[in-house]
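With one protein chain held back, the other chains of the complex are shown just where they sit.
All chains are identified by letter, namely A, B, C and D, in their written order; residue positions are counted from 1 within each chain.
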């Protein structure tokens, strides 16, 4: 276990370092932010001054070393256009994105598992087939298109839900969240559903495959032979077994959800980090891009770790040694 | 003392496979649909009423005409309407499907080839190669594909080749990992030991014995990834980082047309959306069936 | 009553001197005033200065409006003005500094509390225009403050029609009415500016009643809004002109090839006949009515009609494909050539479509034009390096001479001339005329020179103007907006109908 | 074992330990937690055993006792951690490439699982014919004929050459596996539970095939099985393995008649037979200990009815208790043999 944690920490450090280097070089290759930002009437001298003031006149490796030096001291840079520490900027948006992502995951699990169980228990029934067909639609539909359709239907045509933005927030343990108020929930619903859709489908498929598999297993037959009720067999024996892969995949999916929130946030004008990163790429706000990438990487590492811990809690056979299997 | 065999009907694996595959109606249906879509894409130049890439042929005066309207010069009827550029939607979609399919298949094929080679190597050889490769894969996988593609495309600018490369770069790691774990499983099987025992060379074992047996799960993953790649390309096009506007993919058509949805000109966005949906869904369904057929665990007892 | 407006671009900072981008300026205008204001029609009108005049060729004197109070109740004096004019140069770390508007001022003083004198090194006519870009902050509040202090709202203290209430970055900005505003009292006591950068959600928010008004109505929806009795539109020809930069440098141009794809040894775009042919090949009427869906008017100038320096004598190029073909043949390209047009896809109204439309028309006269569009972030950098043969650009300016200097003036890194002259057009006469306009402090004389320069440059197809954009606002019935040529959205210009 | 003749294959003090590779992170963590030792499985400990030319040596023992490990070492799939494998008296580790390859082909393994041991994606002709062609024993155009001949040798119809493994029954698959091994003209076969997965009525057929091949080709066998009945039937000598150590080796008749080691005794007592006489089923107590943490001294002492204090501390050596009959038990030191 300690070896496991240590290995993970080392790995994360390597991931973060590699990430920062790649992003640094990448953004450098895209272009010079000053070209995008500087006022049209600026003279060459002003331009040069600005470039120098950001240290962009230095060779890339020196910029990178400087960045590393600062990063070690906890400073990942200051946004060019927001004039605010990039990390702070992102952390400011993190709760919105996390709320959205968690809501999406929650929806995915809350709907995906029961539906998947059903489809797995009655794979040849009409409902089971319908669920599977729907789940295929779910994975097939591009997120952005579904988002637009949702807005069309629920905000524009029916007028039931707001078209975008985040509702009023309240502080929960010092973090601003919006799901505690009706209005906030109304704002959250569409984007969360949009983001959840692919994952609902994924969870359904996992749960179905897991159920089909579990129902074939001897332990389910043995449980039946013990005279257990169908409810207990499905609710305890099957469920607990299918939770293992679902938790792992859902946790791994969390990173993808955060990434895809870029699309959803763009479509729904959700003030999270996804929108920030798209805007930042647009104006080459390198510190923000780097900070975002590193944060996502860090988040991802943390999530993976959490997934492994939960995994080992759910599946007693797993011993955390950090070894690949 | 030859023993007669009547236990299993003698049928070639491919026949058996085909029979198994087509035993489900939905799989057959989606396969036919997919085939039709692919044929339509293949013969797009013959089928489409207009060459949507020939800008000289497009007439602005024909912009945003409703389905069934005749073009201004009376030369063709816009069966599915026209877009903001006066482009025939049907033609644009046929060509768009072509691009989507090319992007999906090419990027997947490249990613598969690279991932497979590296994954097999890592799985079969193990040791240091394995450790290093898998760390690289870990790093790559700690980034969602959309982010990787996004960054790469932002770096490289638009273009068919570039988007294919970006998607391939975003996905090879999946294959490497899948191939590796398949190789790890297969490597422990006795037939590999038997081959080793027979003194066959490592390369031969890897390619003649390991590869064919690791392929089925990868083929399924790849088939699903083709759908994912198509969808991803559409998303990237939607975010403005895809293909040139004059050669629109389905995603770009949807993005271009979406704003008109609200003003009632549904056809510009809806039809490509439906085409994308059908394409992706049929690939997914076919892949799904492939998985079931190829996965012995989900098969019933042998007849 | 509260007014909720959907904005199309994100406000990055509340510091009015930090970053010179439109959304920030629009927001700053709510909180701060400038000495010289800009009327909805693009004319310079009194702001905090009730008058300005050139005392001599290099000295300007401005009289400040008396009795103006900052939001914190303190009075605005010449001291604050001097401080504010100094601040852009003193502010470090700004990627888009406002120093371009203050660098002409070499000395300044305040003879009394309500008078400011500014000296320039040379005669410089557009100084009042420059001053319209510099917001006046309270010296007392901002003297020791950083940009971060502005962003937190602590020192976002100006004299503008609204006071700061709340800034949720990336989401919304809330403002309350400045009850002591010196100008017309704004109609709304509370304003919430929502950031809705994607078109569809912004429009949807309006349709769903989440906001009362939006800016930047997407072209595709104009018709729909017009047809809906619950909403109305306000429109105005914008200052932004969309035009083509054609590479006129001596070297072979990178994206001009023969039809087989081989690079042409000569750059055909250097030939004025070719540039003219390109201009003639484009049907601007169809372009504006179809591609732009009415959100544009054909352009003949670099600046929009009504803007200082606009030359009304210049005609809009007539659509003449046959003439274009003939000109091409005359220039030695009877079979045309191949060309790649570059443009943005996230910057101007329907920008990618405009590039495509141009390509369509060029194809019809035998130039095999292809299209490449890309995001601004990549585009500008490459364009600046002169990587393109034909590049689309949009320019908004309140003075023709100014625009000419930057867009068609002979490039000179030292002076900043021609910094956006991607086509590398160069004509000494044009430069001279622009120079004389800029150094003239008599408006009429200056405008005359600017018009001459415009006629000369456009006559040589230094650029190929396409259209002026039309800015559009949509709002619920019962609201009206004083549409602005500079496309800015100001809450205080909304009124009940 | 014939003293004059060089055994075809001999294990000389062969040990095999499986060690989990440990990386830096685990080592560092181990340093902190103090649990730094690597988990080691001693699958084999100083095993010395020889198989004479034409001899069949049976190897029995409980699951996990190291039978397969020994078989894999014999066929070169595993390298011993220490000790030497002698092929016709020559140390395999010291052989040059050519000799080693010849040895590799000469010692073949027959697997337990007739399903997993055939590549499901190859036709029988390739499964059987690939290796001889690859090694140049047969020109490639004669591959099919050669494979057909091999199939006939194991009693399969040559017409099945183009089929895939899944088209065969278990017994047929086992024969294909044997044909594949025979195709490289081996002199020595290791049969690792080669009949365990087969139906009772098929098992007899395959056993007959093994014996027939032995007679026809003069093959030597290391015959691994947990089924004592089978081993008794085919083997000339039997070695009993317990937790990685050989506890007893003796000619078959001798072992079944006069088992010396208490473990062998219990093993024989547990063996189900067709004798209808009501048996008492209560021989050993306790489970097979794990080879991860084997008991000290004599590995069998926790389950041994005759265990003495000495057994806990000292591992007994193999010693000859009768001509050709070796056993490793402290009881033999008393000189009086074993009291039951």
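In this text, a contact is a pair of C-beta atoms (placed from the backbone, for glycine too) under 8 Å apart; a residue touches a chain by one contact, two chains touch by 3 or more.
What we mean here is this: contacts and distances are computed from a predicted model.
Of "Cytochrome c550", "Disulfide reductase", "Bidirectional hydrogenase complex protein HoxU" or "ABC transporter ATP-binding protein", only "ABC transporter ATP-binding protein" is the UniProt protein name of the chain excluded from the display. Touching the missing chain, out of D:50, D:207, D:222 or D:328, is residue D:207. Of the candidate positions D:125, D:230 or D:321, contact with the unshown chain belongs to D:230. As for the chain not pictured, it touches chain D at residues 62-63, 169-171, 199-205, 207-208, 211-212, 226, 228-230, 232-234, 252-253, 266-267, 269-285, 287-288, 290.
Counting the whole complex, the residues of chain A in touch with the unshown chain are 217-219, 221-229, 232, 236-237, 240-241, 244, 314-317.
Definition applied: only the chains that are shown with their structure count from here on.
Chains joined by the most contact pairs: A-C.
Chain A and chain D have Cα centroids lying 53 Å from one another. Distance from the chain A centre to the chain C centre is 38 Å, each centre being the mean of its Cα atoms.
With centres defined as mean CA coordinates, chain D is found 49 Å away from chain B. Across the assembly, chain B contributes residues 154, 258, 262 that each touch 2 or more other chains.
Shared interface positions of chain D, defined as residues touching 2 or more other chains, are absent.
In the complex of the two chains, the chain B residues touching chain C come out as 54-56, 58-61, 63, 84-86, 154, 157-158, 240-241, 244-246, 258-260, 262-265. Across the complex, chain A meets chain B through its residues 11, 14-15, 18-19, 23, 26, 29-30, 129, 133, 136-137, 139-145, 148, 152, 156, 209, 212-213, 255-256, 258-260, 262-263, 266, 278, 281, 293, 296-297, 300-301, 304, 324-325. Those residues of chain C that touch chain A in the complex are listed here as 10, 12-13, 15, 18-21, 92-101, 103, 147-148, 151, 168-172, 194-198, 200-202, 204-205, 207-210, 346, 375-378, 380-382, 384, 395, 402, 406, 413-416, 419-420.
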